[in-house]
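Okay, handing you the structure first.
Entry: chain A
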Amino acid sequence: MRLALDIITVVLVSAGGFFFMAGTIGLLRFPDTLTRLHALTKVDNLGLGLIVFGLLPQVESRLGALKLIVIWLLVQMSGAIVSQLIAQAVRRSGRQT
Partner candidate 1 sequence: MSSAALFGYCGAVLVGLGLYGLITRAEVLRKILSFNVLGSGVFLLFGVFARRGAAAGLGADPVPQALVITGIVVAFSATALAVALLVRLNKETGQIIVTSDDSEESSEQGATR
Partner candidate 2 sequence: MTITNFLLVAAAFVLLMVAIGLARILYGPADVDRILSVQLIGSGGVAVLLLLSVGMNLAPIMDVALMLGLLATFLSVTFLRDAANSSSVSPSTTEER
């Protein structure tokens, strides 16, 4: 049982790390702000999300697990909203120039 949980952790955290890498490559290679924002949302959603779910089996206390999920939801929500705001700012500044 322990081993199975550990394997789940390794797989999910590795996948999360992969998306962090993918996001970084995107940031390096994409040409403008909007596409870079797109790369960043992959980091926000998939990278952090997979890492949180990978960590869940390792957290012993129920409160700790709850806190993990709360943090994830918070970052997820605010990330989604702030991305919208940034995209608006990009569009507006693009119109002006």
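Here is how the candidates were picked: all candidates are chains of the complex that A comes from, given by their letters.
Keep this in mind: a contact is a pair of C-beta atoms (placed from the backbone, for glycine too) under 8 Å apart; a residue touches a chain by one contact, two chains touch by 3 or more; residues count from 1.
Owing to the predicted nature of the structure, the values given are computational and were not obtained by experimental measurement.
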item: Complex member touching chain A, one of 1 or 2; value: 2
item: Touching residues (chain side chain A, partner candidate 2) in the complex; value: 6, 9-10, 13-14, 16-17, 20-21, 23-24, 27-28, 33, 36-37, 40, 43-44, 47-48, 51-52, 55, 58-59, 61, 64, 67-68, 70-71, 74-75, 78-79, 81-83, 85-86, 88-90, 92-93, 95-96
